[in-house]
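Read the structure below first, then the notes.
All protein chains of the complex are present and in place, except for one that has been dropped.
As written, the chains take the letters A, B and C, and residue 1 is the first residue of each chain.
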Amino acid sequence: MIVEFENTLNTPDAVRAFLKRLLDDALADAVLTAFASPHSPLPMPTLMIDSQLLDRAVPLAPAAPLNTARMAARVLSKDIGKRIAVVLRPCEIRALIEMEKLSQCTLDPAILISMDCFGRMENDRYLELAATQDDPESAFYATPDLQEAVCPSCRACLRFIPENVDVTLCLAGQSDKKGVTLVSGSLKGEKVLKKLGGTSTDLPLGRQADIDRIMARRQTHREEMTTGAAARMADMAVFQQTIANCLNCYNCRVACPVCYCKECVFVTDVFAHRPEILMGRAMKKGAVKIPTDTTMFHLTRMAHIAHACVGCGQCSSVCPSSIPVADLFITVSEKVQEHYGYIPGQDPQRPWPFLVVETDKQVE
Amino acid sequence: MEICTPDNTTSSILQSAPRRPVDSPTPLCLSCGTCSAGCPITGQSGFDPRKIVQMVLAGRDKELVKSNLPWLCTLCGKCEYACPMGINIISIIRTARGLVDRDKVPGQIHKGVELGLKTGNNLGLPQEDFTFIIEDVGEELSAESGFEDFMVPIDKKGARMLHTLHNKLVNTQNEDLVHWWKIFHVASESWTIPSVNWEGVNWGLFSGDNDAMKTFVDRIAHHMQALELSCLMYPE
Amino acid sequence: MEKTKSQFLVLGAGVGGICSAIDLAETGYSVTLVEKGPRTGGIMPQLDHQFPDDHCGMCRMLPMVDREPGAQTCLKRGLSHPNIRILTHTTLTDLSGNPGDYTAVLTSVSRGVDALRCTRCMACIDVCPVSVLDAFNDRAGDRNAIYQPFFGNPEALPTIDWDNCTRCGECAQACPNSAIDLERVELTESVAPVSGVIVAGGNPLYDPAVTDLYGYGVLPNVVTATAFERILSGSGPFRGQPVRPSDGHPIRRVAWIQCVGSRNVMIGAGHCSSTCCMFAVKEALLAKKTLGSDTDTTIFYMDMRTYGRDSQRYRDRAEEESGVRFIRCRIHSVDPADDPGDLKLTYLDDLGQPGEATFDMVVLSTGAGVQKELPPLLADKTDQGAVVTIGPEAGLQDIRETVLRAHGAVSSLLEKLNMDSRAKTIPKTGRAGDKSVNRFMQQPVIQVLVLDNGVVKAPQVEWPAIEGRLERSPGNIFVNRLSIIDGKDLSLELETVLKETRGNRLLVVSNHIAGYRATLTKRFEEAGFSAPLVEWVDLNRNDVSMGTETIQPDAAMKPIQVALMRLLHKRPSRGMAQVVENSALVIGAGPAGLSAAVSLAEQGVVVHLVEKEISIGGNGPRIQDEHQRRPIDQLIVRAKGHPNISIHTGATLGALSGRPGHFEGWVVKENMEIPLSFGAAIIATGGTPAITEAYGMGKHPPLVSHFDFEKKVLDPRFAEDTLNTVVMIQCAGSREEPRNYCSRTCCVKALDNALRVRQLFPHARIVIFYRDIMTYGKSEELYAKARTRRIRFIPFNKSKPPVVRTEGDTVVVDGFDPVMGEAVHLKADWVSLAVGMVPKPIHDLCRLLEVPVTPDGFVHEADAKWRPVDTINPGVFVCGLAKGPLRADEAVAEGTAAALRALRLLNRTELAPQRHSAVVRHAICSRCYLCVDSCPYGARFVEPVLGQVEVDPVACQGCGTCASVCPNSATVMGENEDFTVMNVIEAALM
Partner (left out) sequence: MATREPKIIALVCNWCTYTAADLAGTSRLIYPANVRMVRFMCTGMIDVKYIIKAFLEGADGVFVGGCHPGDCHYINGNVKAERRISGLQVLLEQFGIDPKRFTLKWIGASEGPEFQRNMQEFTRTIAELGPQIESDMMIL
């Protein structure tokens, strides 16, 4: 079902109005969306019950200081009988679907809402924008130049149209930047839109052309990115240069939405180095650097989740040493995902690829 | 509509066909195909030893006797030798042949048996013609160096070995006789050829005529006794 | 007699012998496994693959619940279990005394090679001038008179073949260490008291040299099936690069001739050897795999006896997917073809047309040979009940049947001796002696024992250099060198070291001590160093010495460092043991279930027998043949009267929880819920005749199932009617998808019925349409009998079945007889269809018991060959029709086998968790449950309140799949924790 909503308001307001209606009409018990705190314009995921407070929500703000999928997973860690509308970027939706496969959350109580995503800015860039604009959301969607200023992963993202959501907020092709077209992607979504009482309509006229335009641009960016990244890890020696400045702060895995471990293996006893080994090695070589397992960390993290990488780019954004972690990850995961024929976030029913045992080989 | 041939009567062929001591007392055929696989003429004009066995086991004697199947067989015995169930296949086929009216026996065999009984050889060759041919061949041999003293021993009483002949060797391929004789001569063998009833091929075997077969065998036994011989050479 | 001293003899160390030895050992008894030959394993080491799945998996026979005492290694290679003593080169020469208290005399023949002195340099083999055909390769290769009997000789000791040894002395001269004694010595020992004897002598294979038709022994490219398997094998005479024996040409075309030495009354072998058909199919597939998929593989057969549950599909896959050709014709003879080495076969095809084909090799599918008679000293004791044989009366058996028979033999032996299953000799290994526990619980301190064997031929080791490095290694390491040159007794020196050491872990470094290992292990145990606390490094091994003269210290240190690292991670304790309930739940009271229940009850186990129907007996009471029914009637009586058995009829299992050794469940009966607790469960839910619509079944009254026809024939009124024609059609609705398995029982039933009809109506026409007559083993005799009773057998292909139609009121069957080459049209008074058997619906039950179900609805056993009555759940067993079609007598036998398997679990008072088993570290676990999904044994479950993952330490087999899917090592494996392995890898690459 496709519904044109509040075409008199500008788009972010229309979206806010939509979310309010969900609460007002009791279509959802709560809404989880981005909210600018009194302390900073940076949007933070917030669980809202009071529809009045939604005036201060910034669901379309082109920034994400953290991947909201992880926060959403906390709220959705079990079904407590409340329906929660969750507004997420497509990459975050993908992450959430992967997390459900890992029993980290349940999507049964969730109404998944996502938008055609033009990307997010790095935090400092967004703060700049917020400092100069009263309504950074509207400014972003009205200014194509600003849309080019998103982070590298977003510029190279080819999956910016939501998949597996209940309601899609169509932003591409909204030429006058007024209102929002809502598209249901499931029975659950269709029910919501029906109750909303809108009349069924068509997708915005210019939407496909807009998508194609963005896609073409992003494909170019992506090629550049993967070529560049491939060169940075062409062999182990080059790769050592690439990660030479890694501080082992593990920010990248903290930020990663699919790196789901409660406690990373790299902080467990598995990597506690035995003094016997260190001493033995020192005796042999004359000197030995106390190991930090830096290379091990990056390779292992890839081995653990490259097949599930959703390409959100958070890892790069949080790196204090400006290592293009996401570029590397996205480039590697492209190959690994192709190898397994596995696309994260695409099919909620599909198990993690290495759990699948080809039945003809499973002779018992 | 006609339902298939009755196969529930007992077979007289099966009952009367003689069995060797090694043969199985119960006619057990699993139609495994060993006989058919080994038979040199399986498939020719629909011949298949297994089929014959199955026919008699089903009591379809008449059908078998009426067909030309029994006559296609060469009685070589490969089938019987390998039969894992010890079925007397050759004996069965001979018995079937014996049940055919004599005038329905294929011409040459029938004629051969008749002539054999009447004249002592399957060709019906008169005795004088026979001795002429034999002596002529013997003379030819004595012309060769080393065989100057060779003579064909006919009806030689007290020799060691009786030499019966395949009629073909007498009629058309008598140069083969020379090879035999050369060997006998060099080996200083004491042997003889009977002037009458010299036939070494018992077509009673092939026609399924046990009486005739017996007659032919008796004749040879008679030679052995009359000429006081101790050893028999049988060319078939 | 004291039970703790109960010991048994098992004669023959083939599949059956090994299986029954493990069974007895696991049930708590000591076993002496006596083998006449030089090695264990029977035919198994000769075969790399076995039907019906082309896989081995022999190791799956090893204990599941108390794994550590049993050898955790390949069973083809050998077996070590603290309760089992293996004697090769040994025979039983006397057995006296009374049942349960025999005295046995065993006579061993010396190997001619001293295990302690021998350095395994094999110089003796190199110089031996004698060459004999190698029986191991079934004459497809040679060996010397002194040789290594391949597998089953883990010590790799050469052995003298006394029959062929010429005593020339070359080997003794070549031996650098004077290890060879050319005098054959017989040693005799007396073993007493022996409670019972299991005779597992195996079946000799037919020797095709007896027949001149196939050219065996004359044409080098004609071989037996075993020899062909050896030719293909990587360890065979061609080392995995098989070529035609006559000339080394590639093997492109292979034919199999079936029934060589079987189904042949002329050689006194009227039986079917049961296994050869499947063996041939397997070999054809193996040939395709080894020689290339385009290899021409043709099997010439009489009936393809694919009577196992999985066999028909296996055969179909071979034909349809792999292109194996099947031709129904017994081959007359093998002739040399025009090209030298080629072999020519003539045959008749399925349509009766003659054909001829040329092959590179012809394989003779040899069946069972002449069964050795039991020696009188055993034969006269079999009826005493304490000497039991494994199935020689049944002839050649496949692995599955052999394993079942071994279980059954052990079960009946114990039952007859009426032994309390709770024997007290269950070994408690892996635990250090009490007084030294504290020391071993401390931080690892490593005592290195350098054992210098001083051998001549082995590479020399610079011991001082190695000792120096060890001493300089960081950590608490102490080094002592002991010299054991020339087998010198080292007890004093060793004792001193072991007594005085501060070490609590042992590292043994040597250049060759294989011969001493058993003795040393015992010494170490006595000193408190249980096996897990000891690591061994033998430097005289390829991966270190590479055939060099001297072992460099650098090379030597590689394995030493790995072993040191492992020792640093070793822990002595294994955690808490769990209590075992000495009771069992048997579900289903048919022949299999009754048999299992009675067998268990006889051995002191409390049995809850649950039956869905209102009466017990299952299909048993419906068996018409009194001879077959009587044993089941007897079981019914025994079960009803047994104090250890409580019977719940009209009842089902309602709920279940717990773990192997201790389950709790509810039995639901007429709205009542009866709580039960038990240690093991046996599924024996049985089966029923299949419903089919094949041939218009159900539409015409004269069309009946062979079960119904049997009833009619047995009805006295049947004989009063007239009867002209009976037609039977086999495999109705079965042996093709979706029910593509053979029900095993229908052919025999059809033959029985046909013979009964023949008796009543000497002149009736009886015609049986069949695909393959499945009269395996002795039942072949019944087939032979029917063949002599003027019953007409017409083979058909599944693509061209006979057609049943009606003409007015008459039913007519149209078919084609390829043997007679004629169409047949039969007006039938009765058409009896062999409808086959299907299992009772068991999906719900199996879900409760966490046991998988096959696509056909049978219970999926743990392993079709090696664990035929086990399921993947170590506390749940299965027998009878629930797991595959079989006859009632076979169901009874399976019931006994399942009972024995359950006993192996129930005989314990407690179950100790295993060293190699998984542990969850809840604090860092993210509850993703990947481990739960990946566990192949269902040994993990989610605790419902907190969602924590729990491991059933009994069900867990220690495979570590869980640990490898866990990204943050929240699941770790005992002995192979991630941190251990990471350190070991570091040490290995240092």
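The rule is short, and it goes like this: a residue touches a chain if its C-beta (ideal position, glycine included) is under 8 Å from a C-beta of that chain, and two chains touch if they have at least 3 such contacts.
The structure presented is a predicted model; accordingly, all values stated were derived computationally and were not measured.
Engineer: Which visible chains touch the chain that is not shown?
Structural biologist: A, C
Engineer: Touching the left-out chain: which of A:Thr33, A:Ser184 or A:Thr331?
Structural biologist: A:Thr331
Engineer: Among A:Leu193, A:Met233, A:Cys312 or A:Ala326, which residue is in touch with the absent chain?
Structural biologist: Touching the chain that is not displayed is residue A:Met233.
Engineer: Give the residue, chosen from C:Leu133, C:Ala156, C:Ala192 or C:Val637, that touches the chain omitted from the document.
Structural biologist: C:Ala156
Engineer: For the chain left out of this view, which of A:Gly173, A:Gly198 or A:Pro291 touches it?
Structural biologist: Final answer for the missing-chain contact: A:Pro291.
Engineer: Could you pull out which residues of subunit A are in touch with the chain that's been left out?
Structural biologist: On the subunit A side, contact with the omitted chain comes from 230, 233-240, 243-244, 246, 265, 270, 285, 289, 291-296, 299-300, 302-304, 306-307, 331-332, 335-336, 339-340, 353-358, 361-364.
Engineer: Touching residues of subunit C against the unshown chain: what are they?
Structural biologist: On the subunit C side, contact with the omitted chain comes from 45, 48, 53-57, 59-60, 72-74, 76-77, 120, 122, 148, 151, 154, 156, 233-235, 239-240, 541-548, 555, 558-559, 562, 872, 916, 934, 936-937, 957-961, 963-965, 973, 976, 978, 981-982, 984-986, 988-990.
Please note the rule applied: only the chains that are shown with their structure count from here on.
Engineer: From the mean C-alpha coordinate of subunit A to that of subunit B, what's the distance rounded to whole Å?
Structural biologist: Using C-alpha averages as centres, the distance is 98 Å.
Engineer: Need the CA-centroid distance for the pair subunit B / subunit C, whole Å please.
Structural biologist: Distance between chain centres, rounded to whole Å: 57 Å.
Engineer: Express in whole angstrom the distance between the two chain centres, defined as the mean CA positions of subunit A and subunit C.
Structural biologist: 53
Engineer: Give the residues of subunit A touching no fewer than two other chains, as numbers and ranges.
Structural biologist: none
Engineer: Which bits of subunit B are touching subunit C when the two form their complex?
Structural biologist: 1-4, 6-9, 22, 24, 26-39, 42-43, 46, 48, 50-51, 54-55, 57-59, 78-79, 81-86
Engineer: Using the touch definition up top, name the residues of subunit C that touch subunit A in the complex.
Structural biologist: 53, 55, 472-475, 561, 565, 568, 852, 860, 862-864, 872, 923-930, 933-934, 965, 967-970, 978-979, 982-983, 986-987, 990
Engineer: Which stretch or stretches of subunit A touch subunit C in the complex?
Structural biologist: Subunit A residues touching subunit C: 102-104, 260-265, 268-272, 274-277, 279-281, 283-284, 304-305, 351-352, 354-355, 363-364.
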